[in-house]
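Missing here is one protein chain; the remaining ones are kept as they sit in the complex.
By written order: A, B and C. Residues from 1 in each chain.
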Amino acid sequence: MDVLYFAWVRERIGVPKEKIDTVPATVMALVDELRSREARYEAAFADLSALRVAVDQELSDFDAPLDGAREVAFFPPMTGG
Amino acid sequence: MDVLYFAWVRERIGVPKEKIDTVPATVMALVDELRSREARYEAAFADLSALRVAVDQELSDFDAPLDGAREVAFFPPMTGG
Amino acid sequence: MDIRVQEDPFDLGVETSAFAARQKGMGAIVTFTGVVRDLDEGVLHAMEIEHYPGMTEKALQKIAEEATSRWKLGDIMIIHRHGILKAQEMIMMVATSSRHRVDAFQAAEFLMDFLKSRAPFWKKEASGTAADWVAARDEDEDALKRW
Partner (left out) sequence: MDIRVQEDPFDLGVETSAFAARQKGMGAIVTFTGVVRDLDEGVLHAMEIEHYPGMTEKALQKIAEEATSRWKLGDIMIIHRHGILKAQEMIMMVATSSRHRVDAFQAAEFLMDFLKSRAPFWKKEASGTAADWVAARDEDEDALKRW
């Protein structure tokens, strides 16, 4: 599964994209797994209310299941327009 | 005083503009004076709710006074844009 | 503020670009364009617009000043044509600029609502051999109440 990061989430984690081999049950389980890795993940995921998540390029929730998902992305609230 | 007509009011009365020598007290008095002249005026002023009036190029009312007015215009509701 | 009442056509693209280029520090530009529409497929549709020279300019100026006092605007442009117009021709346009989108949108809608029912223009539509004055719509008069 690909995990993508955008904007300041990307800057804090230091990479725009990485592959993970495990298949967490939910977005939240993936967040917990990433948080346990290194301080930079802990820093990026410190305040989940400041984050948005997309599963397979659709806006989703932190309790969404990940079975079958190919791509999960984390980013701050959008500021287009 | 100049009296101006626009759109179908102009078409019914047959002229875009005419001078009148009297000085009616109000717009309504002017309307009554015009109505008493000929059938074409009567036709144009048959339904006042379908008419708008401007005194000296400002939208006004039928009970507005005309003292000092140089120009009165009658026309249907506007349809610009 | 740029207000023009004219018989000649105007170029929407050129006017929009020029308006945008004149703005400084504005984040939002809104334009509205009114077009003569073909009423029925295949029926050539033409329009004649009568106006009240002198009053028209004053009325548009007053509407634009009212918009300027209600919203934080950088600029306003209004162009309105009169005379004979063919189907697909541009009748008029307004443009507004502001730092934020809400002001630019609100001001443009306000300008259109008041221009439609308070500026002395009258449209006569021709389709086939018949020509008739366009009737004012109640909903256009009602639209003024929200402001």
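The rule is short, and it goes like this: a contact is a pair of C-beta atoms (placed from the backbone, for glycine too) under 8 Å apart; a residue touches a chain by one contact, two chains touch by 3 or more.
In this text the structure is predicted, and so the values were computed from the model without any measurement.
Engineer: Please provide the labels of all shown chains that the missing chain touches.
Structural biologist: In the entire complex, chains touched by the missing one are A, C.
Engineer: Using the touch definition from the top, which of C:Arg4, C:Lys58 or C:Arg99 touches the missing chain?
Structural biologist: Considering all chains, including the one not shown, the answer is C:Arg99.
Engineer: For the chain that got dropped from the picture, name the residues of subunit C it touches.
Structural biologist: Touching the missing chain: residues 11-18, 20, 23-38, 41, 88, 90, 99, 101-102, 104-105, 108-109, 112, 143.
Engineer: Would you write out the residues of subunit A that touch the absent chain, in ascending order?
Structural biologist: So the residues of subunit A touching the missing chain come out as 4, 6-8, 10, 54, 57-59, 73, 75-81.
Everything that follows uses one rule, which is that only the chains that are shown with their structure count from here on.
Engineer: Among all chains, whose Cα centre is located farthest from the one for subunit C?
Structural biologist: Between subunit C and every other chain, the largest centroid distance is to A.
Engineer: From the mean C-alpha coordinate of subunit B to that of subunit C, what's the distance rounded to whole Å?
Structural biologist: 26
Engineer: Could you work out how far the Cα centre of subunit A sits from that of subunit B, in whole Å?
Structural biologist: Computed value for the inter-centroid distance: 71 Å.
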